[in-house]
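Starting off with a structure, shown below.
A single protein chain has been removed from this complex, and every other one stays in its place.
Up next is chain A:
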Amino acid sequence: MPMYKVKPVSPADIKIDVPSCMYKSPNVHGHGMNCGEHALQNGEVDPSLKALEERQDEVLRRLYELKATVDGFAKTVTTPDADLDASTPSPGPAESVFKGTADLDSLLGKDLGALRDIVINANPARPPLSLLVLHALLCQRYQVLSSVHVHSSVSAVPPPLLSCLGPRHIDSYARQRFQLGFTLIWKDVSELQMKFSTQSMCPIEGEANVARFLFRLLGAEPQDPAAATQMDCWIDKAVFQLSEGGSKDRAAVLRSLNAALGRSPWLLGQEFSLADIVCACFVLRAGQTTSAPVNVQRWLKSCQNLGHFDCVYPFLQ
């Protein structure tokens, strides 16, 4: 039976003007093409395409590496005295800035086989930022067992304060494996207080004084008495004028900081020290860092680049 015939809509041999800017691809509908010849139908990749992809991956990887290296160099250029391993793409914990050595036995007394536990009582309304920075530095140098407790005199504490010392160490069930204990207790106290050996030491009060004690454990105190005095001077300025003084005092301190930082990258010259830690923390806590003088802002950025201050930023709101 004859099939339904359709009249051809268009004549078979029309001349079409193909534009030359487009690329030509082989005619798949043309005669002579057999499906079996194309091995790519089953998801296999043409080896040349594979090679192309691999080359692209290689180029992209090298690009990322270059970018990381350049970033690292940029930081190194703007941040003096920083030992960053610039080729690692992810910013891990910064290497210890301080190279000095300290003998815990001579500083803290003979080890009687028990964990030497430093207890700090702080008010949750005023978290001690410089002590958090020093804790991070101590953790790099020694094996520190850190724990955070809430005292019964305080009814509730916001969660960031409970995890301010970082995640719990996996070995924390075995207290003896640690050289030093760092116990932070959030308590309703008027003044920050540190207790170590209640039989032979009286409690140390005040964030700056505790910071001085902890800094000594890092063995990085300036040996030169002039430098040491200058460091103490900066710390006192931070405590008495920045945090306890009025807005005039604050402005004065920022000006003197600006002047000092114009002459050298860090407050004491070429070396990063406790003065930088304490002053930076107090400046950050006072707020309004965007309106601070130029050198101060640059110096704050350098501190941030060092990586030790990461623990501080969650508390600045």
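The criterion applied here is as follows: a residue touches a chain if its C-beta (ideal position, glycine included) is under 8 Å from a C-beta of that chain, and two chains touch if they have at least 3 such contacts; residues count from 1.
Just so we're on the same page, contacts and distances are computed from a predicted model.
Candidate names were "DNA-directed RNA polymerases I and III subunit RPAC1", "AP-4 complex subunit epsilon-1 C-terminal domain-containing protein", "Exosome complex component RRP4" or "Aspartate--tRNA ligase, cytoplasmic", and the UniProt protein name of the unshown chain is "Aspartate--tRNA ligase, cytoplasmic". Of the options A:56, A:69, A:153 or A:256, the residue whose C-beta touches the omitted chain is A:153.
Within the set A:47, A:113, A:167 or A:225, the residue that contacts the chain not displayed is A:113.
Chain A meets the missing chain through residues 112-115, 117, 119, 121, 147, 149-153, 173, 175-176, 183, 185, 187, 195, 197-200.
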